[in-house]
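I have a structure I would like to understand better, so I am pasting it below and will then ask my questions one at a time.
One chain of protein is taken out of this complex; the other chains stay put.
Should a chain be cited, it is by its letter among A, B and C, assigned in written order, with residues numbered from 1 in that chain.
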Amino acid sequence: MTLQSRTSRNAFWPGFRLAVYGMMFGIVFSSSAVLSQEATAEVDNASTMLAPMLAPAAPGNVTVEDAPNDAGHAVIVTFSQSQAPADGQALVLGYEIYRSLARSGPWKKVGAVPSDVDVTASLIYKDAGGSDKSSDDYLPTETDLFYRVRAVTADSTLYSDSEVSAPAQAVGQWWNSGRNPVFFFVLFFTLLTLYFLRVAKQRGDSLYIRPLAGIDAVDEAIGRATEMGKPILYVLGLGTASDIATIASFTILGRVARKVAEYQTDVIVPCYDPIVFTIAQETVRTGYMDAGRPDAYRDDQVYFVTQAQFAYVAAVNGTILRDRPATNIYLGKFYAESLILAETGAIAGSIQIAGTDEIAQLPFFVVACDYTLIGEELYAASAYLGREPLLLGALKAQDYAKAVIVVLAILGVIMSGLGYEGFAKAFEAVG
Amino acid sequence: MIQALFLSPVFSPLFSPLFSVVSHGLGPVFSWIFWILFVAGVGWVFWRTIKGREVERRVIFLMMGLTVAGAVLTGIVLPVQETVVVRNIFDTIENLEEGDKVLLSLDYDPSGAPELQPMAIAVSQHCLEKKLKICYMTLWGTGGAMIADVITAIRPDFPELVYGEDYCNVGYRAGNEAVLKVIATDFRKTFPTDVSGIVLDSLPMMTGVTACPDFSYIVAIGSGRPGIKEWVEYVVEPSGALMGSGAAAVSAPQLYPYYPQQMNGMMGGSKGASEYEKMLRRGYPKYGEFRAQATEIMGPQTVAHVFLMLLIIFANISFFLAKKRKGASA
Amino acid sequence: MNRKVMIPIASIIVFIGFLLLKFDFEAVDSSQALWDAFIVTAGGFLTLMIFSFLYRDNPFYKFAEHLYVGVSAAYWMCVGFWSNIVQQAIPHLSPWLSEALDQPFLGYKWDYWIPIAFGLLLLTRLLPDSLKIGWLSKWTLAFIVASTAGLLMTANLKANFISQISSTMSLPLLPDWTGFGDFVSNFDLSYGGQFIKMLSNWVIVVGVISGLVYFFFSKEHTGWFGRVSRLGIWVLMVTFGASFGYTVMGRVSLLVGRLTFLFRDWAGIIS
Partner (left out) sequence: MKRQIPLALVFIFGWLMLALYFIPLEGAQKVNENMLDWTSIIGIFALALGIWSLITVNLDRIKHKKRDWQYSFITLFGLFGMIIFGLKFGGENSMFQGQESYMFRHFFNDILIPIYSTMFSLLAFFIASAAYRAFRARSALASILLIGAIIVMIRFFPFVAEYTRPVADWILNVPNLAAKRAIWMGVGLGIVATGLKVILGIERAYMGRD
């Protein structure tokens, strides 16, 4: 049976490949035939004018409002532009915004806005002053502010000022409503998680999750290391304790350490970041304790190397080639060193399991490692390894949230297609 | 003699459309040895492939080294094809007026330098030819040395430049994105002084510069974080400043979505840099005599690409042959 | 004499030979000239030492590796200590200490005591186990992990999640659609063409959704669900291949940079 299915695959895939190649070249040639050479834009610079003598019309309707969702050191100034220049009036190039704490001045220039071609449009300037009292640009909170707009021209003597605006105050807000989408999502997700935690507590570990090759490999790898009598190398990457990928990796490290202790093999954890190093020590020690073998833990299993990227890589490379670990596990944040580590591991003949959420490095892990956890799979991995009901529950919540997102995305695309832009806008977080 | 042979009428038609060979000291003597080794090596790898054996990793390493070394020694220069993405930066600078100010941010370290330093140099040369005023800055602690290198590289060609009038260097400030957030609206808050502690107000070229949009053009050249993405997010988007960029080849694909809305042009890797060098040479023929660093890198890069493609083709041939053999024996 | 002694001695002799070769005997400032020669020679040797790793692990690589680890660890410690403790914390903690360390005193700020206290708690790990207070260090770990988790959760959510959803939603699937007849008569395979624009937007929307389906953990990937998730992984793979191909260029340029250094500055083969 297997033989038959294999032959049918063999017959199918080369044909498929051929079709893809064909299509590729079809697109290549047809598109290149249509593509024209780049167009060069000619700049028309034949505009010399006589110097006008009169000041431009004044800008008007200066209104000032408190800027929303901030700490109270910014206001938004709106004004209408000067009217189109009459005979002899200078062309307005831009508007300078002046601020004062009193109606009569003194005035301080806070910024400028270039003029718009359409003079009927109102212009907006956000005056975000400093929040530091000693700063030159300090904008006091809850104090009356006055604004004036000056239309400026190419000639610095020709300008005209607007009326002074009505007083306005910059006020700090208690709630950033621009971040409402984020808030609602966190709320939704927290409730979802809490719900599934309850479900998980009742149903135990009977919740279904599909197998993940990379995770199953971890168990095998530990067994293999035991058989070979060789250690396991666990690399947490270059992340700091403030990278969530690293935090996720700690949980996996804890499980790995526990299994390793049960099987009586060794785990080596060279660390890059000192805080990560401290936490990793604690994690591995706990793993050994959970396995009931606290004495087997040695402090030199988890050690700090250095905080320089390539010095760290050089040292880990050395470890890989000298200790010849049976398995290398790379989980966390990785940058350019990903391929150096993975290829050195391949030279040493180790089984390699990698996982990161750094998209730029995923291709290298995919190419050079035996198993790769792509993005979210890294975060899900801890639930797989422990199969603790609580972690499984959280994973379920994640999946349901994803389903909601997929439905929302499809709905959103349809709504935008039908011209209801507001639907997509509702998901935009500002500020 | 060897060089003459290489450039002789017999051989040159063979090579000239492909590449031109520049004199490189002793290079040509070595280069021939390397080329012979390269061809022999590729042949050997091919032979192994046909025989159905895997090629050892070290052989691949050696071949890769030989390929790049041979190309470096030969000094291959390939024809460069210009693209609109790079052209836009060149044209923007070309169309600025004398005395306009340009902000050049060099956000990389020595590892990014082979790709990015040539961009910084070419853009600086172009600006100075156009008599624009350049202000250098960096978001990377290691960038200070890069700025110094650029200035030493271009200084001899423009002996009449005056520091503070024609160019200045405000150096590095710690704070990554925070620096950008501030300078988008207030340049002096983060950079009250230049790199050597001179108050910015006492530099004539910096009068009138209060925020990033006061520069006629910003060119951000960067290889990571903080870099171009942060420039777009924290400077271009809030303040609407005009920006072009130079990115390391690795990060260029991620930055494509910002073109052309947020940045009007982008140089991607050495390819982008060599395009810029070519435009510069065409506009200002005197640069024909100078080293075009990026263009020099492009040759070896392409040869390495050819080698890599050959490797991949061989790998697939050997794979299919192995499968066929397996099928025949089964 | 065995190899263990011969190799280092021979290397030192070769090194000194190169140093003399690079030394500018006519320089005015001879100590500077010596340093310059040393930099180039050492740079070249260290470069070769690292390259030797490609053949196999060997004493030269081990030497460079261990040197690099020691020096870089100390370098980052000095830099970190200086910028975070001396320049940042001390000017807010003690006028006496800031004067001793040549820093301007910037006024007391009580909140700087928080990290100092947590830091000191962390150091309880170094105390002997018999004192039984090493567990205090866990307070610090709890503080750091929890606060960064809380801090980053929301920031990441906005950048990686909310904004990605909204920008996917607002993609028009029929950009500039002016009717079927128009579409056929203006059929165009260039970037500006309607066909490519439409195709691109469709690919993005379908790619994103099928990619998300691939990341589903609670359902077996079989049937139509399996087919969609398979499409998702295809999109991921084509992207990975493309990124790999794209990166080659940058990596080779680094090697070109190193080889140029070796040939030009160190060996002087090319001008």
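What we mean here is this: a contact is a pair of C-beta atoms (placed from the backbone, for glycine too) under 8 Å apart; a residue touches a chain by one contact, two chains touch by 3 or more.
These numbers come from a predicted model, not from an experiment.
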Chain not shown: contacting residue from A:Phe79, A:Phe250 or A:Phe334: A:Phe250
Contacts of chain C with the absent chain, listed as residue ranges: 35, 39, 42-44, 46-47, 50-51, 53-54, 62-82, 84-85, 88-89, 101-102, 111-112, 114-116, 118-120, 122-123, 125-126, 135, 138-157, 159-161, 164-165, 168, 190-191, 196, 200, 203-212, 214-215, 232-249, 251-252, 254-255, 257-258, 261
Contacts of chain B with the absent chain, listed as residue ranges: 18, 55, 57, 60-61, 63-65, 68, 78-79, 81, 110-111, 145, 253-254, 256-257, 271, 301-302, 304-309, 311-312, 314-316, 319-320
Chain A residues that touch the omitted chain in the full complex: 13, 16-17, 20-21, 24, 27-29, 31-32, 35, 69-73, 131, 141, 172-176, 179, 182-183, 185-186, 189-190, 193, 197, 240-242, 244, 247-248, 250-251, 253-255, 271, 273-275, 277-279, 282-283, 285-287, 289-290, 299-300, 303-311, 313-314, 322, 336, 339-340, 342-344, 346, 357, 359, 362, 364, 366-368, 374-376, 378-380, 382, 390-391, 394-395, 397-398, 401-402, 405
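Going forward, only the chains that are shown with their structure count from here on.
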Geometric centre distance via CA averages, chain B-chain A, whole Å: 26
Gap in Å, rounded to a whole number, between the CA centres of chain C and chain B: 20
Overlap residues in chain C, where contacts from two or more other chains coincide: 243, 247
Sites on chain B at which at least two other chains make contact: 250
Chain A-touching residues of chain B, taken from the complex the two chains share: 57, 82-84, 87, 91, 95, 185-186, 189, 210-211, 250-251, 254
Touching residues (chain side chain C, partner chain B) in the complex: 51, 54-55, 83, 242-243, 246-250, 252-257, 259-260, 263, 269-271
Chain A partner contacts - residues on chain C that touch it in the complex: 50, 53, 56-57, 61-62, 64-65, 68-73, 75-76, 80, 122, 125, 137-138, 141, 144-145, 148-149, 151-154, 156-158, 161-163, 165-166, 168-174, 188-191, 193, 196, 205, 208-209, 212-213, 215-221, 236-237, 239-241, 243-244, 247
